[in-house]
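If you scroll down you'll find the structure; I have some questions about it.
A single protein chain has been omitted; all remaining protein chains appear in their positions.
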Amino acid sequence: MSDLSRRFILGGSAFAAAAAAAPRLNLPFLFESAYAQSASKPMMFLGAEALTGNWDPTTHTNLGQLIFESFVFGYLTRCPMKASNPEELVFELATAVNPIDTYTLEFKLRDGVKFHDGKPFGAEDVKATYEYGSQPDRPAQWYPGPVEVEVVDRLTARIKTEKFGYPASLFYYLSSFLPIMSAKDVADKKGLAAHPNGTGPFKFVEQKGDSTIMAANPDFFMGKTKIPGVTYKFVGDTTTRTLALLSGEADIIERLEQEQVETIAAKPEFVINKAISVENKYLWFRCSKPPFNDVRLRQAAAHAIDRKVIQDIVGISGYPSQAHISPVKFGYVDVPNFPQFDPKKCQELLAAAGFPKGAGLPELEYFTSVGFYPKTKEYGEAITEMLQEQGFPVKLTVLEVAAWGNLLYDRPGGGAGHMIDCGWCTGSPEPDLVLRTHFHSSSKRITGIVDPELDAALDKERNAASTAERKKILQTETLPLIAEKVPSLPLFTSVFIHAMNKKLEGVYIYPNGMQDVNKATLA
Amino acid sequence: MMSTEDVVSTAQAPPPAHAADRSIVARICHEAWGATGFKIGFAVFVTLLLASLIYPEVSPLNPTKMSIPEKFIAPVLLGPHWSWLHPMGTDQLGRDVLLRSLIGLRYSLLIGVSTVVLMFAVGCVLGLISGFRGGLLDTAIMRLTDAQLSIPMVILAIAILGVSRPTVLSIVVVLGLSGWPLYARVARSAAQTERKKEFVRGARVLGASDWRIILLLVAPNVLPPIAFVAVLDIARMMIFEAILGFLGLGIQPPTPSFGSIIADGRKYLINAWWIATSPGFFLALTLVSINLMGAALERARNRVYGGER
Partner (left out) sequence: MFILALLLRRLAQGVVVVLLTTLLIFTLLRVVPGDPVRLIVGGMAPDNVVEEVAHKMGLRDPIIVQFGRYLGGLVRGDLGHSYQRPKSGAEAQGGAYNDPTRGEMASVSDLIMERMPLTLQLAGIALVFALLISLPLGIAGGRWPGRWPDTLAFAAGSVFVSLPNFWLGIVLALVVTVQLHWLPSIGYHGISYAILPAIVLAVEISPFLIRSLTVSVSAIMREPFIEAGVVRGLGPMRIVFAHALRNASVPLLNLLGIQLSTMLGGVLVVEYIFDYPGLGQLTVNAVLQRDFPLIQGIAIVTSGIFVLINIGVDVLAATIDPRLTE
């Protein structure tokens, strides 16, 4: 654990230096597979989440669809987020990034890339994509704010943020996150929603029942993949996914739990891939209504929960990180004042808040989901018991995913219940995709928290002049302040577990579950 | 709240001619008691009932308290790690499977039996009236049955159980609502056959009211076969409750019902088969015991009446 964070501290370099040095890796495995036409089979991937059916990448927050997009679309850069080098950026549709000034970031683009419909890729596509995707009314609103993109020439685009008052450097890591759409499609939203058209290694063929069928793109700029096609199939049940892999119906499956991993690992024909993900699981407090509008009660609850017990329950699916962001995010540190299990402190805080031993507290409803995240019901029961032990009158309600999803977000007057379980997973090391989204009063998605001190700390880190300074502010001010205010309690960082048939070789799995099969083979 | 025995004894309602004669019931019971099957069934059922009522109260273990280091302990002699403290092993959170199954048995019996009583009562009343009266009333009741029958249980379940936290009562209502048409249809078709029979016609000629005839002449002949299906239905309702749990609409934790134990344990079936299997074991045991008693009573009844109907 400390091993990881040490690397982060060592990796602290100025933004300009990082921009100049890190992304030198210019797609190392380029063109290698161009003429390889082996007898590889199409790959069958079983996903745990159903796709939304609207192919516009800005319309959803669906992890399954992000995986789909990583096959079909291209990105300016990709961020492998390897624990050994979390800040590495690999150029894809971009070939260079240059900071011009605080509010301008210039991307040089790759020449000769074509969309699946034949249209050549250029700066106008970057402009269309970024200006559209950063609009505040897009449901997948991951961005710090709107942008303007200036088309300098056919292969040069400049991201400008001055008008909107925040530094453009934020788009450094965000460049690995938004799939590049064709300007033609962005102009025709219905087409965009109806047919995915990217520059990626696979073309969308058809939707057949729960299967989304893709075929290799012969004009892919890195060369046609050896695998002739990929099928994303939604299978909601973990046991069924496991059985499908074991019986040879699937080649690769995701979202496994300890027990299934043990079963699969015992068989020599399969390999397990484990990766610390960008997803933290949290216990979110509804901070805009009593009783958790009182920071002391949130702290008391945080001190009542022994995260070791939760770790024991989730087993290999969890990694005991100690911050509100995952260890593969920019700026991660083991926050020193992270709330620890401490019943005595919990009782003091309860008494100070006017509820000694929990007396006088209303019944607290705690929602969790079952069927998507590993072990939610199991550790939900454990958390309920630990809170009850300290006097919190907690009632756990386990909902199926759709019902839970409806209750998830903050509403005027406070979201449903008092606590809710949820993870947050974004395909970029950019920490603001979590922090600002949830803890700044302009967004406050689940917690509904409005706290001027938090706002100030978040603005300060966002507006930092350099990456090094930003990291320092994050680690010494912002993250400790969030840990102190506990608008949500991070329970652990998810470890994404994929299992695959040994015949499938050369797959890289990103920490948000996206896959790179550009040079993979499947015998 | 009716117990399981009541359901069974409904099947043994004495034939009309002797309706007032209580000693008939005693004779049947005496006759049945002589059968080995009845004794076994009775012994098993009483043991189960007592175990589920007493064992959890006296056991030093806590059914909801989790102890993660002790998770996945196998049943005695059936795995690499086992302990006499947990005769049927422990579950994914280190809780005793035997204890939870026995508590689950209480909830599941409660759900199963009350649901069946509800379905049986509603279904048979409507079915008997429908079959005996015929005409417009029959048509109306039967079409209502069709309509109810054709609304899938799952939809009813998400509509009713999705509104608020599912409770035993709301689950019973959902299952009962989706199950009564079966009884209505079967009762109706039997009542139709009955009403053609001599003694019913005779009673009519003698001026007995419809209600009287249904209650005293038709029902006792029609209900026993249906009651046997009802006994099986108790088990089926316990399983349906598990399906609700499977869809996330079951009883909420930490209450252990068979449904929630099976639905949660399903994930671990490959590694720890005993978690999801033990409720099934108790379910089978309960059913076999009820059925053994039921079958013995049925035979006794037939002997008492010499096969006459």
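For reference, chains read A and B in written order, and residue numbers begin at 1 within each chain.
Everything that follows uses one rule, which is that a residue touches a chain if its C-beta (ideal position, glycine included) is under 8 Å from a C-beta of that chain, and two chains touch if they have at least 3 such contacts.
Here the structure is a predicted model, which means the values were calculated and not measured.
Colleague: Given the contact definition stated above, which residue among A:Asn85, A:Gln207, A:Gln340 or A:Ser441 touches the chain not shown here?
Modeller: The missing chain is touched by A:Gln207.
Colleague: Of A:Thr240, A:Asn293 or A:Gln311, which residue touches the hidden chain?
Modeller: Answer from the full complex: A:Thr240 touches the omitted chain.
Colleague: Out of A:Arg445, A:Lys485, A:His498 or A:Lys519, which residue would touch the omitted chain in the full complex?
Modeller: The one listed residue touching the chain not shown is A:Arg445.
Colleague: I'm checking contacts with the chain that's been left out. Which of B:Pro63, B:Gly176, B:Gly250 or B:Gly280 qualifies?
Modeller: Touches the omitted chain: B:Gly280.
Colleague: Touching the hidden chain in the full complex, which residues of chain B are there? Just list them.
Modeller: Its contact residues with the unshown chain are 139, 143, 146-147, 149-156, 158-159, 162-163, 181-182, 185-186, 189-190, 192-193, 196, 225, 228-229, 232, 235-236, 239-240, 242-243, 246-247, 262-263, 266, 269-270, 276-277, 279-281, 283-284, 287-288, 291, 295, 299, 302, 307, 309.
Colleague: Using the touch rule from the top, list residues of chain A that touch the missing partner.
Modeller: Counting only chain A, the missing chain is touched by 50-55, 59-62, 136-137, 139-141, 189-191, 193-196, 204-210, 234-237, 239-240, 243-244, 246-247, 249, 371, 400-403, 405-406, 408-409, 411, 437, 445.
Basically, only the chains that are shown with their structure count from here on.
Colleague: Hey, how far is the Cα centre of chain A from the one of chain B, in Å?
Modeller: Chain centres of chain A and chain B, defined by C-alpha means, are spaced 48 Å apart.
Colleague: Please give the residue numbers of chain B that touch chain A in the complex, ascending.
Modeller: For chain B paired with chain A, touching residues are 64-66, 68-69, 92-93, 162, 165, 247-249, 252-254, 264, 266-272.
Colleague: Across the complex, what residues on chain A touch chain B?
Modeller: 238-239, 242, 257, 259-260, 262-263, 309, 312-313, 369-371, 377-378, 380-382, 384-385, 395-401, 403
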